[in-house]
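Excluded from the complex is one protein chain; the other protein chains are retained at their positions.
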Amino acid sequence: MDDVERPDAPDRDTLLQMFEIQSRIKLCDERFRTMLMSGQIQLIYYSPRGQECISAGWGVHLRQDDYVVTIYRGLHDHLAKGVPLRELWAEFLGRATGTCKGKGGPMHITHPASGLMVTTGIVGAGIPIANGFGLAAQLNGTDQVTVVNFGDGASNIGAFHEGMNLAAVWKLPVVFVCQNNLYGEHTPMSMSTGVDYISERAAAYGMPGVTVDGNDPVATWRVMGDAVARARSGGGPTLVEARTYRFWGHLMGDAMEYMPKDERKAAMAADPVVLYRAWLINNGHATEAQLAEMEEVLTAAIDDAVEFAMNSPQPDASELYTDVFGDNNDAMLQGVSR
Amino acid sequence: MDDVERPDAPDRDTLLQMFEIQSRIKLCDERFRTMLMSGQIQLIYYSPRGQECISAGWGVHLRQDDYVVTIYRGLHDHLAKGVPLRELWAEFLGRATGTCKGKGGPMHITHPASGLMVTTGIVGAGIPIANGFGLAAQLNGTDQVTVVNFGDGASNIGAFHEGMNLAAVWKLPVVFVCQNNLYGEHTPMSMSTGVDYISERAAAYGMPGVTVDGNDPVATWRVMGDAVARARSGGGPTLVEARTYRFWGHLMGDAMEYMPKDERKAAMAADPVVLYRAWLINNGHATEAQLAEMEEVLTAAIDDAVEFAMNSPQPDASELYTDVFGDNNDAMLQGVSR
Amino acid sequence: MSEPRIMLTAMAINEALDIAMTIDPKVFLLGEDIAEPSGGVYKVTNGLSTKHGLHRVRKTPISEQAIIGAAIGAAIAGFRPVAEIMIMDFLAVCLDQVTNHAAKIRYMSGGQTTVPMVIRTSAGAGRGFGAQHSELLEAFAVHSPGMKVAVPSTPADAKGLLLTAIFDDDPVLFVEQMMMYWDKTYAGHVPEGDVRVPFGKAATRREGSDVTLISYGRQMYDCLAAADALAVDGVSCEVIDLRTLVPWDEAAVMASVGRTSRAVVVHEAVTRCGFGAELSSRIHEELFGQLSAPVQRVGGANTPVPYASNLEADFLPQVSDILLAVRRTQG
Partner (left out) sequence: MSEPRIMLTAMAINEALDIAMTIDPKVFLLGEDIAEPSGGVYKVTNGLSTKHGLHRVRKTPISEQAIIGAAIGAAIAGFRPVAEIMIMDFLAVCLDQVTNHAAKIRYMSGGQTTVPMVIRTSAGAGRGFGAQHSELLEAFAVHSPGMKVAVPSTPADAKGLLLTAIFDDDPVLFVEQMMMYWDKTYAGHVPEGDVRVPFGKAATRREGSDVTLISYGRQMYDCLAAADALAVDGVSCEVIDLRTLVPWDEAAVMASVGRTSRAVVVHEAVTRCGFGAELSSRIHEELFGQLSAPVQRVGGANTPVPYASNLEADFLPQVSDILLAVRRTQG
């Protein structure tokens, strides 16, 4: 984000709210990585660092009763939808106090109270499911919106195609957010995808498609706002491609030998959260002290969540066998010698 | 086809060759339907009547060593690729002398000697498989072309999307022929598909896409020729949408209550094979006598094939257990009490 | 007492769907070609879109992943969707939505989100449809913890089990053998109204003392036919119809086989790694030492389903196969 005032910017509250979400994500991510590197915790971790502005961009447009679906790389989306820090941390660490009692884990965060409905580890699979939430709202006659997040790589899988087409044909209130970080695991988008812009694919369904710089919070906010408003008002679905970059590769421990060093260096130098922070201050939307205080509060909340999670027990052994079915679990688990 | 001379038409031999293929399909289809209605034979039959010009349109461009993949509604494609009448009829009737010894049936006609490689009953599934034939040609450095046929309905399934994208990214020598007959089973295309023209979907893969009147043999011939030539010369895949109509609904016995009567009547009145026949005569490309003789020869060949098939035995009972694996079949079939 | 209401299987299923939609606005249907004017390729959903509206009887594109996905999301959001997968073999194009999502979501969310949906699917050989339209794949769902599985054999069960499935809070795979839809051989009395058949309760279709035939779905009739034939020879067969496979009625099976000391399990699916293997294993595990003969399995051949009618008939488990299997238990 260039350091000039933006006539297209939202009001100050919204600007700060976006920053708050971005910072929460960034600080959370930093804590995860620090604790992972120091060996305090161990888990498969997909860092969303670099992609904060996208979730913040839709986050401020959504109500609590709107639905969000996301993927294994979902921490930013979970936080943008308001999943509470304590339960989120506890779930990432596999504790009984986690959102899912430690049974789902980072790839399967669910917190209906915040509207975070499904996190899936199967590339593209959340897209058809998101349509179901949209359909529920449509059938109920509410104006709830569903936002489903996925990567650039996901746009090559069958579920994307089927889901996009059905949403268009049924005019579902769903916003399809393709967080294009230019890579799917170790493969650059150009080696896997027949188009340069994922948003070009929207036309194949008669759906509006738009590409936005996902590192520009103001532009992203506007595009997301239009898409959410279209969905909310019965105008049907939109495909938003928000272009960004994964700072830390596919997952922690990734050697990143397939990412050109300069490319990554440049992306990190243009850290969108850092630039946005500076922009807020330089354009008088906030003072350094204000933002620092916000960050302090967030840090304290993360401290608290980490402590809560680290001090929480693992799930009781009996939990292995619960929640498989709603009723009569024992009978359903029958047929085991062990 | 209007009754005026066409400057875009191919040479006379090609024109007559196309008519020969169309007539073979039309006559075969008529025989199947007559025999089904009279109860002489019983089988699930998907009539290709109305779609003859499309297969003839690519048929005359292909060599024997080119590959074709098609679907349950595939009789026209089988014939256009040269599958011999006797074995084809025998397979449709489940006889030991059929292309597949009676074990595949109409939905699974295979005849590698003619280059008819796979017929599948799963909507869309032939598309990814066709890429494999294209890849084989590409890796072998031959200039063989693969033509894969599918319906409008198939363009909404995941396999279509994955297959199209991979073909584009790998620049495979494959021609994707969408035989758009406006319906998928009982559902009109407009109720299931986000675009008006399937060819619009090509852009989502950076692939050339073109729509042609599949009832116009000359126009279809030209478009198919371009696509086949592009594939053969290393120019990569093309999506051809050939628009047409199913005269007899989804399958024999279909009540067709979902097809507007007038629409069907108009389509049948504009029978593309009949119009083409008239055009050939009226524009001096053939005489009535010439075409009638051609039809007689074809009818005799069909008579022969029908007789051959009807007089062929069903497969031997032992065939149930063969061809499951290439070796050591007994051991592989182990584990049966029966 | 009222007259018996004799119905065909397809009509019984239709009635269950109608009742469910009538009593609960959260029930809706989705699938290919299920709406009017055609009412489904097998006419099973005939009339329902006219009565309940196209918003509740929803025709879809040919997009099975989208169908199951939409059902999952709507189910989590409080609906009770009934999705139709036209033919069971097509489960293979959307299995990810079924086994990785519908089945696992309750567990992965720690019980926060449930997926009360039904997947209705028609299945089975005998129609000359060939290798890709004739399979019974219930074993896939049984092997996927989180899925319940029902396979009715009578019109009354088709209706009663479907109603139970729709109002169950877990995802249910509901298998309808297409040979039974409109064939009068399988017609039977169907009680009026919202009469439900519970899951996990087998039906004893015939009592007997020498051997227990355990089956489900259409093959139950083959068991009855075999029992008739064996009765002539003085062999008394008990015929147990499981009705649901997850859960299945272990108590009833063990009690019966405990008495007869002989069992034959029969299903249409390919024998190898079919549900019959699970049944056989369980019976041996529980009743070892009480059995007079090993449990016999009768199932589809371990081959794809062939097209030619003679081979297709041979693929299917035959009454004669059951007779042979029973003889082996008499050894």
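Chains here go by letter, A, B and C, matching the order in which they are written, and residues are numbered from 1 within each.
Heads up, the rule we're going with is that contacts are C-beta pairs under 8 Å (C-beta built on N, C-alpha and C of every residue); 3 or more make two chains touch, one makes a residue touch a chain.
Predicted, not measured: the structure shown is a model, and the values here were computed from it.
Though it is not drawn, the left-out chain touches A, B, C in the full complex. Taking the complete complex into account, B:322 is the one of B:14, B:290 or B:322 that touches the chain left out. Although one chain is not drawn, the whole complex shows that of C:29, C:163 or C:295 it is C:295 that touches it.
Of the candidate positions A:214, A:272 or A:315, contact with the hidden chain is made by A:315. Between the chain not shown and the residues A:78, A:103, A:201 or A:285, the one that touches is A:103.
Within the complete assembly, residues 89-90, 92-93, 95-96, 98-100, 103-104, 107-108, 130-132, 137, 139-140, 142-146, 269-270, 272-278, 280-281, 284-285, 288, 291, 293-297, 301-304, 306 of chain C touch the chain that is not shown. For chain A, the residues touching the chain absent from view are 42-44, 94-96, 100, 102-108, 120-125, 153-154, 156-159, 184-187, 191-193, 250, 255, 257-258, 314-315, 317, 319-321, 324, 332-338. Summarising the interface, chain B meets the missing chain with residues 67, 69, 98-104, 108, 110-112, 117-118, 120, 122, 125, 127-137, 139, 146, 158-159, 162-163, 165-166, 169-170, 322-328, 331-335, 337.
Convention: only the chains that are shown with their structure count from here on.
Once CA atoms are averaged chain by chain and compared with the all-protein CA average, the nearest chain turns out to be C.
Once the centre of each chain is set as its mean CA position, chain B and chain C turn out to be 36 Å apart.
Distance from the chain A centre to the chain B centre is 45 Å, each centre being the mean of its Cα atoms.
The residues of chain C that reach two or more other chains are 60-61, 63-65, listed in rising order. Of all residues in chain A, those that touch two or more other chains are 158-159, 162, 165, 169.
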